[in-house]
Each structure stands twice: as C-alpha cells, then as structure tokens.
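A short worksheet on the structure shown next.
Removed: one protein chain of the complex. Kept in place: all other protein chains.
Coming up: subunit A.
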Amino acid sequence: MKRHLISTADLTREDALLILDTTEQMAQVSARSVKKLPTLRGRTVVNLFFEDSTRTRTSFEVAEKRLSADVINFSAKGSSVSKGESLKDTALTLQAMGADAVVIRHSASGAPKLLADSDWLHGSVVNAGDGTHEHPTQALLDAFTMRRHLNPGVGHDLAGRRVTIVGDVLHSRVARSNVHLLHTLGAEVTLVAPPTLMPFGVETWPCQTSYDLDAALTKADAVMMLRVQRERMNAAFFPTQREYTRRYGLDARRLALMPEHALVMHPGPMVRGMEIESTIADSDRAVIVEQVANGVSVRMAVLYLLLGGSEPAITTSSANTSEETGK
C-alpha cells in the first residue's frame, strides 16, 4: 500500500496501530466545542458513490469537513454515470477538476483497486466499500471500538482477544476486512454462518469457522452481528427468516451465554428482529452507536495520514525491514 487504502490486508501491524493511535487523538476533536482542524485546508476530496449509502457517505463527509477539506459529493444517481459514462471517464473528469483524494463506493468488487492502479487519477483512493470485497474503514472503526473496551491505550493491539463474526459472511465486505485487520492485530476471529452463507475458499482466510453460534459465544470478547444482505441475494440461502433468527440471531438467551465483558457490535444498518433482538440492540452491552461516532474519528485519521503531509505516513513494509537491519 502506498497512498491508497484499498484493503486491510495491505496494512502492516505498524500501519494499523498508527491509524488507531491517530484516531485516538482525532476522537478528542469530536469532543471539543470547535470541531474543526485546518489540516486539509485547500485539499479537495470527492465522495464518489456508485451505490446507495447514507451512513458511510455522511461519516466521510463529516470527517472531511472537520479537517477543513473541500468536499464534493458525486453520486451515481442523476449524474453522468446513469447516462452511461464509464468509471474511467468519471475518474478523468475528477482528475481534471483537481481531486486530491477520491473516496469510492462501488457495487463491483475491485473498482477502487482498478482506480488506484490506473493513471486516470493522481490522488489517493480510499475504498468505502466495494461489492462483496472490502470495507477497510469499517474494520478500522470496529478494531478501534474493540481496543477502547478490551485493551485501551496508545500502541496496544488486540492480541489474544476472541472476536466472533456472525451472519451473512458470504456477502459481507465488513467481515472480510475485519478478518484481515483483526488477524494483523493479533485477535482470533471465528466466523459463524449457515453453510450456504459461508464464502467459498474461507479455509484460506486467517480465521476459524463454525456453524454453532452457542459454542462460539461462550468465549467471545466481542460479537459482531452482520445484516442479511437480501439485496445481494439471488437465491434462497435459508428456508425462512424465522429459522435464520432462531439459529443465528442474537437474543437474550444467547447474550447470557457470553462473558460479562463481551461487546455486542453491528456495522449497521441493522434489521431488528432478524439478526439481533431489539432489546439487545438497545442494551448497555451494545456499542453500536459508539461505532458510528468512532467512524468519523477513524476516517479523519485515515484522511490525515494519507493527505496531511507531502507523502502518506502509511507506508509499505519497508519500514519494518530497515528497523530490523538497525538492530
């Protein structure tokens, strides 16, 4: 990874900790009366959203504005894209307008990488979710939320913490990004899903898999419930909603199985009554609203580290090798 954030698999442990530590300082800004920093003054950030998203786009927009960047929202609906413009021509247009960074969400997996590898754009590319591939800033905010509760402190990782991710893993870019990042930070991840919603090739991922939610809950430090993404489903993946809820939904009985300190997380938007019971979502065990607040801080940190200096602070693994030779 150079000047882009495409996948959490590109982040070294040092990169990930730098982002989390920077996020810790950015979170302070959100608590002040003047929630504004002059850091990205004069820089233009384009939010290029080919897929509907209110939460993520708003979160990025707040982060960009808090850093004083000029923000341009470019959504596919009602734009030249709906008239048949290609990604390349859109990118060339943004380049001509002087975009310093492009935050892109696309329904096609790999679109941000295509943009980053191309010479259509000279700015940084930040992946805000591509198809069923990755959603790195969501994983970073999840890791940040977990660290605050499970191992607070600057420079700390998540070594030995157990995270259970439950639900529609097949369609979840959040799960994919989380598996890579949490593994890098030393956590042990268990994916729990019906066999039909477990991705092909999951055995090569750095995590465990299980079909038994109750067993996985008893030793979890954090449980992340995923939404069943019906809009991406073109076949019947489970018989009925009721059966899914009974086998893979989080209810009061299952909450009681979890350790006292374990967190309940959800990347949102959640479907109450489907993957999570309404009372659980509102309980004090759930950190779902906190995740949203941390999302702004994480995105500020990423944008600062990519755009704040003459070159990004998040580098390739060359930093590690020079450190090793120095010893």
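Keep this in mind: a residue touches a chain if its C-beta (ideal position, glycine included) is under 8 Å from a C-beta of that chain, and two chains touch if they have at least 3 such contacts; residues count from 1.
Following the convention adopted for this analysis, contacts and distances are computed from a predicted model.
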{"item": "Hidden chain of the complex, named as in its UniProt record, picked from \"Extracellular solute-binding protein\", \"Biopolymer transporter ExbD\", \"Bifunctional protein PyrR\" or \"Two component transcriptional regulator, winged helix family\"", "value": "\"Bifunctional protein PyrR\""}
{"item": "Chain not shown: contacting residue from A:Leu37, A:Ile72, A:Ala108 or A:Val202", "value": "A:Leu37"}
{"item": "Selected residue (touches chain absent from view) among A:Pro194, A:Gly295 or A:Pro312", "value": "A:Pro312"}
{"item": "Per the touch definition above, residue among A:Leu5, A:Leu18, A:Val45 or A:Ala76 touching the missing chain", "value": "A:Leu18"}
{"item": "Missing-chain contacts mapped onto subunit A", "value": "18, 21-22, 25-26, 28, 32-34, 36-39, 154, 304-313"}
